[in-house]
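Here the complex is missing one protein chain, while the rest keep their positions.
Here is subunit A:
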Amino acid sequence: MSFSRATRGVLLALTGLVLLFIHVPLALVVLNSFNVSRTFEWPPPGYTTKWWSAAVDSAGARNAIVVSVEVALVATAIALVLGTMAALALQRFRFFGRDTVSLLIILPIALPGVVTGIALANAFLTMFGIELGMLTLVVSHATFCIVTVFNNAIARLRRLGGNLEEASMDLGAGTFRTFWSVTLPMMRSALLAGALLSFALSFDEIIVTTFTAGQGIQTLPIWIYQNLFRPNQAPVVNVVAAALIVLSIIPIWLSQKLAGTDESVAAAR
């Protein structure tokens, strides 16, 4: 498709505008983490690093980060195992109702978080009689983490086809050996990308978390939400947000790199 000069100019301007709209607030957060003013006066009357040291010392923030990382790690681990197995089962075996099962696995990501949250909380409390806590939180997060791993895994399996696995079995390798030596290595980058995304999803999830975490547990998003409007905590919250912005660039960059140019998959085609 080719555009006229004018159209191209307009499109470029629009793209620039969107980028500004997204990134100016982010830059502001980072800048404000050094703002002397407690109320984020603009322009900043002066710059300081005292909020950063205050944030490092804040027990609440530290604790929330640890909880969030733990939940995200465990949920991602569960998702990796179950999501991969589900993708393998659905892609490699034909059975009645295969497409329906596939749809059912993907559904949680399309459902509004409130619905998932209420449904899960109800199930835990009434059906299983489990107190809300770390366990229920992790399981709840795993439900939507599985989707991202599953989607990545099944897309990769579709692209690969069964050819390499047949070659492996032809050379004498059994089912398990074939999975270990051929299927898994070929899926590795897709699984890593899925895991990174799943970690990120869990890490900043707030709606399902409020319904399923119970009283005692505070994840980072919830801690931020509760402290943002307390005047003496606001600068510390801002620092945490700034740190997260910087940190989240790493997994996004990694997963893009992994998902994009995958030499091994291109070669298998």
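Definition applied: a residue touches a chain if its C-beta (ideal position, glycine included) is under 8 Å from a C-beta of that chain, and two chains touch if they have at least 3 such contacts; residues count from 1.
One rule holds for everything that comes next: contacts and distances are computed from a predicted model.
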Options "Corrinoid protein", "Beta-ketoacyl synthase chain length factor", "ABC transporter ATP-binding protein" or "Spore germination protein KC": UniProt name of the undisplayed chain: "ABC transporter ATP-binding protein"
Among A:43, A:97 or A:172, the residue in touch with the chain that has been omitted: A:172
Residue among A:106, A:164, A:192 or A:244 that touches the chain left out of view: A:164
Residue of A:64, A:182, A:196 or A:220 touching the missing chain in the full complex: A:182
For subunit A, residues in touch with the removed chain: 163-164, 166-174, 177, 181-182, 185-186, 263-268
